[in-house]
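Note that one protein chain of the assembly has been removed; the remaining protein chains are unaltered in position.
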Amino acid sequence: MRKFQIAVVGSGTIPDNSEEYQLAKNLGKCLADNDFIILCGGLGGAMKAVCEGVKESEHYVYGQTIGILPELDKSTSNAFVDVQIATGMSKARNQIIIASADAVIAISGGAGTLSELSFAWQLKKKILVLENSGGWSEKLANSRIDNSRDDKIIAVSSVDEVIDILEKILVLNDINRL
Amino acid sequence: MRKFQIAVVGSGTIPDNSEEYQLAKNLGKCLADNDFIILCGGLGGAMKAVCEGVKESEHYVYGQTIGILPELDKSTSNAFVDVQIATGMSKARNQIIIASADAVIAISGGAGTLSELSFAWQLKKKILVLENSGGWSEKLANSRIDNSRDDKIIAVSSVDEVIDILEKILVLNDINRL
Amino acid sequence: MRKFQIAVVGSGTIPDNSEEYQLAKNLGKCLADNDFIILCGGLGGAMKAVCEGVKESEHYVYGQTIGILPELDKSTSNAFVDVQIATGMSKARNQIIIASADAVIAISGGAGTLSELSFAWQLKKKILVLENSGGWSEKLANSRIDNSRDDKIIAVSSVDEVIDILEKILVLNDINRL
Partner (left out) sequence: MRKFQIAVVGSGTIPDNSEEYQLAKNLGKCLADNDFIILCGGLGGAMKAVCEGVKESEHYVYGQTIGILPELDKSTSNAFVDVQIATGMSKARNQIIIASADAVIAISGGAGTLSELSFAWQLKKKILVLENSGGWSEKLANSRIDNSRDDKIIAVSSVDEVIDILEKILVLNDINRL
């Protein structure tokens, strides 16, 4: 059976010692604990944090971190990416991260993250945002990006809640109960 | 001398008899009157409106409307597009519309427009939004998408003001006076 | 009525004083004389030559040279490109050049040109190659790239013959007589 692929998006510039970094790292660890494949943009900040967290999971297996890079050069990825997808498509690679995901989770985030949330909304992906993480995640929590969908961006308050909801919408395929 | 290329972005689903359609059409006409090349996504709604407007300008010359299409098939463009750029890149073509522009103007707009405004912000393009047109144009008027830039999304209240500001920032290259 | 869009592909490294450069320039001039829109990769070598030739046509109008660039930065285009399409898609922009064309003409060419001819074959575009220009144009003249099509890559011996054939297959839509 194919494993679920979860895209984690967020700012590429948060420093390693920040609260958001710790949050993203913890998210990565918990996603790996639950056997999800993690997709990200492969660079620094939240992308590095989530991959680093995956590596700290006891359930980690090689191949669980996929970095979808803007450059043609694979060596631009962060050190915690296992599989390096070098697109050479610049920021247009955001479409690939989102289209490849079964669900999208955002932490904080600026304009890059906003473009990813916009694509996710258009591609009818389930979107979860950490509601107290600042940036566009906080601004868009519990809202609709436009009227093309009836559901909302799901606001979650903790990493545990992320796992709980992913379990419901993906594993149990139980969207109606949300 | 190379002409300026202006990207116009907005909802692909506004009906032909709507106020926004008329506004976008008027914008297209005025841009053409002032010898700008118009870039858009090549499909319907605001994209069609702006191209239709261009054709009503007395200064219109063939090649003034460029449609940058999501599909591989050129024939998916609206009837008012002169030059059909068939990307086959789906929504990732939004990056191309923005990167090719000297300035970006938004009218109303949903998630697709929001992805374009996000790219425009990241690529340091000057962004003008019609402030009373609803959608993401209205929501983002006079704001910053993130802290990576000091300037703001410029809110304009009329098509005449669009032309006036483009004149200042492009033709006179007089950003400081804004 | 929409004008036909002709992609011209060839080596980006031929020097300005070479025979191929002169040939590509002459091709550009003749295409412009016949009111075609010229698409190319927007960089140097054959791409610059063909755009330079367009500008020497008495029928030239602004917008007749379209450069579809690999970079995000418009200023990477050659000086003879009117409309700069900045894709940020690296070599993947070759798909866009081909998909946007009503017919493809190749002069000489290395690996980049070969990728464009491969795309053109797959996208069912009419392909003309200058048979004595060397490179992949010469190697593929009068051949099929694979068995997915019944027709062949059309070998032409002069710029005049290019115009003659384009006239037949596009303007007269008279493919059967070839």
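In order of appearance the chains are A, B and C, and numbering begins at 1 in each one.
Throughout what follows, a residue touches a chain if its C-beta (ideal position, glycine included) is under 8 Å from a C-beta of that chain, and two chains touch if they have at least 3 such contacts.
Note that the structure is a prediction, hence the values are computed from the model and not measured.
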Which of A:E20, A:E52 or A:D82 contacts the chain that the document leaves out: A:D82
Residue touching the undisplayed chain, where the options are B:G88, B:G110 or B:G135: B:G88
Sole contact to the chain not displayed, among A:K55, A:K74 or A:K168: A:K74
Contact footprint on chain B, counting only the chain that is left out: 72, 88-92
Touch residues of chain A, complete complex, unshown partner: 2-3, 5, 37, 61-64, 66, 68, 72-74, 82-89, 95-96, 99-100, 123
On chain C, residues whose C-beta touches the chain left out of the figure: 89-96, 99, 110-112, 114-115, 118-119, 121-123, 135, 145-148
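Here, only the chains that are shown with their structure count from here on.
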Chain B onto chain C, rotation angle from CA fit, given as a multiple of 5 degrees: 180
Inter-centroid spacing, chain C versus chain A (mean Cα positions, whole Å): 42
Centre-of-Cα separation between chain C and chain B, whole angstrom: 29
Separation of chain A from chain B, taking each centre as the mean of its C-alpha atoms, in whole Å: 30
For chain B, residues that touch 2 or more chains besides their own: 89, 95-96, 99, 123
